[in-house]
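Below: the structure, in structure tokens.
In this view, the complex is presented without one of its protein chains, the others remaining in place.
Chain lettering (A, B and C) follows the sequence in which the chains are written, and residue indices restart at 1 in each chain.
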Amino acid sequence: MTAGNTNAVTARKFNIDTVEHAAQTPETELPWAELGLKENEFEEIVKLLGRRPTAAELAMYSVMWSEHCSYKSSKVHLRQFGEKLTDEMKKDMMVGIGENAGVTDLGDGWAVTFKVESHNHPSFVEPYQGAATGIGGIVRDIISMGARPVAVMDPLRFGAIDHPDTARLVHGIVSGIGGYGNSLGLPNIGGEVVFDSVYQANPLVNALAVGVLRHEDLRLANASGVGNKVVLFGARTGGDGIGGASVLASESFDDSKPSKRPAVQVGDPFAEKVLIECCLELFKHSLVEGIQDLGAAGISCATSELASNGDGGMQVELTDVLLRDPTLTPGEILMSESQERMMAVVTPENVAAFEKVMDKWDVEYSWLGEVTDTGRLVITWDGETIVDVDPRTVAHEGPVYHRPFHRPEWLDGVQADTFRASEAGKGLPATGEELKAAVLELMASPNMCDKSWVTRQYDHYVGGNTALASPDDAGVVRVDEETGMGVGLSTDANGRYAYLDPYTGAQLALAESYRNVATSGAVPMAVTDCLNFGSPEDPEVMWQFAEAVRGLADACQVLGIPVTGGNVSLYNQTGTTPIHPTPVVGVLGRFDDVARRTPSGWQRNADGQAIYLLGT
Amino acid sequence: MSETPLIADLRGPEPAPLSGAKIGVVTFPGTLDDRDAARAVRLAGATPVPLWHADDSPTALGDVDAVVLPGGFSYGDYLRAGAIARFAPLMGRIVDAANSDAKLPVLGICNGFQVLTESHLLPGSMIKNDHLKFICRDQVLRVENASTAWTNQYEVGQEITIVLKNQDGQYVADEKTLDELEGEGRVAFRYVGWNPNGSRRNIAGITNAAGNVVGLMPHPEHAVEPGFGPLSTDSGEYSTDGLGFFTSVLTTLVAGGTK
Amino acid sequence: MPRIVVDVMPKPEILDPQGKAIVGALPRLGFTAFSGVRQGKRFELTVEGPVTEEILEQARNAAATMLSNPVIEDVVNVEVLPEDGAEVRADADAAEVD
Partner (left out) sequence: MPRIVVDVMPKPEILDPQGKAIVGALPRLGFTAFSGVRQGKRFELTVEGPVTEEILEQARNAAATMLSNPVIEDVVNVEVLPEDGAEVRADADAAEVD
């Protein structure tokens, strides 16, 4: 609850690498390689700044120019989602790719925002917390659009069901998703559970969240209005996500004993639930001008994106950040990925009202600085300038790679290995008994069997607006209680198809999701995707990626619905063996009245109804 | 061509409004089902009044005629379910009003039930489900006491389907307390069929001796609107069995107190 | 900074589902020496400055009223932790290198 400089004492513990100092000491060795930057990238930073970066600037650029934050390998392909938009596709799109999540107009002044994201690697290391914080992250994206989150979904992929490590992952991940989502009061309305040994040491934990808002509540991540205040609120900043040992140890005054940094992050769903309610109250009273969630790259990302999207600059005093761990160095504070935090821009007139909302919900906050007209992002540590950059170079003008790609030679072999007409009928069940056995075997296979052992661990009733959830093909939630208007969602993917042919595989995923939404009775309107692939530095993986994106963009054009947002997850591989390319596609559709939703399968008391098979 | 036929008639019967009655719905930090409880109150024909946990003014309860403590994870349930919420300033007022001569009707649902046991308004406690997992399912209950403020619209022995969803739902108390509850007819609901969390003697809900304070783990507020709740096991139709809790309390209020 | 430890255990007569699950799983991992397991909670309360009898009394009160629920739990221990926790942690380190 306290604002102000509570950490001032610690400010003196570091050898502060100021901008001035950096200009005077061009020869200083910097750990850019350990921070994941390539030599050309480091040289580019030096060129942009006209001097070597300070330790804090290096920290910012390294996290923001990472594959995860900058999309440097995927950008050139993802552009197609924008380039292939037709007027028909743009009709209801209020916000497209580029913001925290896309927004689609539902009519009657309502809009809906949704997005799917990955938390694959953290979930392998610590399944419960990795999956839990995956839900937390995607839900904050939805809040930051000005929306109330209304449901979540969780497409999951695990290794072989009988592998010794699979139980650890399945049970940890499922209870993590439930533990976090259930505590937020968000119904889980669908997802997937797939077992395939290609995901053995690289499970896929994708999480989708959907939220609804009135048009006037739409918020974007930008900082405008000179003199407006910048505030950080929610959880305190700890050493989360910085990595086991700090490579910025040079910053530390006493570098003989670097203090420990968490190996994994622990989620606090209670803090996030309070954060949701608190943000909704801020939106209701129009108390924030711009807002941004803190995910990967934390304060680096929030400050540079807010400033870069705004029309001026920003000035921030870093010693005002409330810390969970007082030993953090400035660079570490900038890189920290601590969960359950948000940053907002507030006009001076609204400061008191903002603080009142924080106090009501017992949420900690601290005022960090303000919007300026300099066009620069300036960050100080106890008054001394440690960052002075053009925010666009951090947030939006990072490196872009045209990675080489080529069709894998092995693909012909895999594709040739098809079902042969000459073998048709061989081994097919001939008798009733055999048929029964075959059906039972299919029904019992882990990928086909009933998923209620997973879904009953998820609350699908909370909110009282769930019209369909598991075991139906699409989840349906009511948006407007007056009219019954609502949305239907489905997520689908098939890594095996995409492995055989990524272009068609991605299209099949979209088509399946589209069908699931359409058969529930909704009119499909928008697409979100989570593209899970191996290393982009492998030209064959890069080809799979390029093909999948091209396939998806082409199919969206045919179906007339836009991709409004999504996420790319690369480097999903074990050693040099990539997972199957796995584009997970989510489709959202609109219902005039969810009373008209159609459940999958026939209902009880359906005696005498006719069954038709449609399509080819 | 005519309109697509409705698969199910999702519209509920229009309940007779008794809109004069005000029913408070408490929100603690981490409460999840407050909006659902308010909707149930409205569908039953009364007016929901939001109450804030931190309100410590003498008039904090306003002029509400009854109070619902809804479900959720107050304070994350991190210490024990309901353990921290129990100390909210508003809880002091509610405990006093429930114990006063006026016998304010109080219903605790799930986390609300846990808050009531932590406040010692109801005996016993809840521990982790015997299978250690969160569970969400359509649950059949048998009404064992139909004379409390919240159950008088049911019949003894009636089976109702509402929603069960919890992680710490196993009701425990020592044998003496359990015998007392049984002897005094204070077991209000029992699980039918499978016991979903290992609760002693299949107890799903209990009442205080006066019948104005009732707590249960399952969620009646999720079974009030056709199309958005559980399916009843025998008919396969949507169950609105939960509405009876809210119409019961209105009947109690009309009658001028607990039966 | 000094810390006070509060240990809370489920009452012996109350079923402990977590303890039960653990005792069932231990033999599968080759730990056969244990016939029963109960899982309780350990709280460490940090105190700024010396732990006076008054503060210890506050800890006992907090333990009895909030940190435990007397219907199902017993407070089995309230004590000041040796300043750097050294002697206690020695054991733990031994356990960790295994």
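What we mean here is this: contacts are C-beta pairs under 8 Å (C-beta built on N, C-alpha and C of every residue); 3 or more make two chains touch, one makes a residue touch a chain.
Source: prediction; values computed, not measured.
> Could you tell which one of A:46, A:201, A:218 or A:266 touches the chain left off the display?
Of the listed residues, the one touching the omitted chain is A:266.
> When the complex is taken as a whole, what residues of chain C touch the one chain not shown?
Chain C touches the chain not shown through residues 1, 4, 7-9, 19, 22, 25-26, 29, 31-48, 54-55, 57-67, 70, 74-79, 85, 88-89, 91-92, 94-96, 98.
> Using the touch rule from the top, list residues of chain B that touch the missing partner.
75-76, 78-79, 84, 87
> Could you list which residues of chain A touch the chain missing from the display?
125-126, 129, 235, 238-240, 259-271, 324-325, 338-339, 362
The criterion applied here is as follows: only the chains that are shown with their structure count from here on.
> When the centre of a chain is set as the mean of its C-alpha atoms, what distance in Å lies between chain B and chain C?
34
> Suppose each chain is reduced to the average of its Cα coordinates; what separation in Å results between chain A and chain C?
Computed from C-alpha means, the inter-chain centre distance equals 38 Å.
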